[in-house]
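Inspection log for the structure reproduced underneath, given as structure tokens.
A single protein chain has been removed from this complex, and every other one stays in its place.
Letters are used for the chains, namely A, B and C, taken in the order the chains are written, and counting of residues starts over at 1 for each.
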Amino acid sequence: MEDPDPDGISDRDRALFEAGIKLGALYHQFTGTPVSTETASKLEAAMEKSISLQPWVNLVRVRIDREKLRINENQFRYCELSGEMLDVELVVTYENVEVHARIRYDEEMKYPLMRIEKVSTI
Amino acid sequence: MEDPDPDGISDRDRALFEAGIKLGALYHQFTGTPVSTETASKLEAAMEKSISLQPWVNLVRVRIDREKLRINENQFRYCELSGEMLDVELVVTYENVEVHARIRYDEEMKYPLMRIEKVSTI
Amino acid sequence: MEDPDPDGISDRDRALFEAGIKLGALYHQFTGTPVSTETASKLEAAMEKSISLQPWVNLVRVRIDREKLRINENQFRYCELSGEMLDVELVVTYENVEVHARIRYDEEMKYPLMRIEKVSTI
Partner (left out) sequence: MEDPDPDGISDRDRALFEAGIKLGALYHQFTGTPVSTETASKLEAAMEKSISLQPWVNLVRVRIDREKLRINENQFRYCELSGEMLDVELVVTYENVEVHARIRYDEEMKYPLMRIEKVSTI
């Protein structure tokens, strides 16, 4: 297999690296935030706006699982945002490479899996 | 000076303790968040909603200094939320005690000072 | 009941407010940190050192529950620091008032309860 850019780093490499940065940042900035079924949509909007500011972000869509919020709500009727509640779709565009990536909780692994969904040249 | 409640902790004590908790939480949860003049109002709303969920919070008002945002914006036209940009007013009501507290940057001290503004019995 | 300081804020008030700030800060700064039974002691030390820097902190002792770490470890053998694993003792001294406060998970409430344990004049 030939390396498409033997002497260095390709646009594809950078696009993937940038997509990873954004998901790691979003996750560790916002988990722990107090949230409830009533405030979830405002928090989703703020998370999307915030990560959209970072370079090469084309789209961020955050969904917080309302059912999991309900299950986790304490006696004060809120809980902390955690990985198991998060579904995040991200599109990063670096030069002509577009990366679709996602955070989604894997119930079997007990892990908020971050994965690459698609890489394409535009 | 006589202690009003020599054997224990008064409602006033608890109200002040709770006010401190909320300001410390807000500060360390949200500083570092990417923000710009265009997204500041969404972030303010999300911060207010989030901290309002915590027990005994009566009111939270968050203002992010737009001028400081402009000064700190990097070449990608955003910056990270930091203490020098924050003005937060908080009212905690515990039983019949109301505490007004605030975060405001002290330019001389170079410090995001958290202080008690007023304690009253309602 | 007479207010011990009708015109303002007492040292006791400030000591309690400061104790709250520290616990809120510690909690929201460090929850979410990747941790395992092997790294827990290093994280405890860093948390203690960090919060000890803040004004009027006399002592911080952080214990992360090793049994809960084991239960929560994912297939990569680590988990995220969360409120249910934390036991934090804090002593704040403001002027001649000493406040002992604590974070400890309340299993029944499903809540990382922050409470005042003792207030004394020294």
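Everything that follows uses one rule, which is that contacts are C-beta pairs under 8 Å (C-beta built on N, C-alpha and C of every residue); 3 or more make two chains touch, one makes a residue touch a chain.
Since the model is a prediction, treat every value here as computed from it, not as a measurement.
Student: Quick one: which of C:Ala46, C:Ile71 or C:Leu113 touches the chain that's been left out?
Tutor: C:Ala46
Student: Taking the entire complex into account, which one of B:Arg14, B:His28 or B:Lys42 touches the absent chain?
Tutor: Considering the complete complex, B:His28 is the one touching the chain left out.
Student: Against the chain that's been left off, what residues of subunit B make contact? List them.
Tutor: That gives, for subunit B, the contact residues 28, 31-32, 74-76, 80, 82-83, 109-111.
Student: Take the complete complex as the reference. Which residues in subunit A touch the chain that isn't displayed?
Tutor: These residues of subunit A touch the chain that is not shown: 1-4, 9, 12-14, 16-29, 101, 114, 116, 119, 121.
Student: What residue numbers in subunit C mark contact with the hidden partner chain?
Tutor: Touching the missing chain: residues 25, 29-30, 32-36, 38-39, 42-43, 45-47, 49-55, 76-78.
Note that only the chains that are shown with their structure count from here on.
Student: Which residues of subunit B are in contact with two or more other chains?
Tutor: 25, 29
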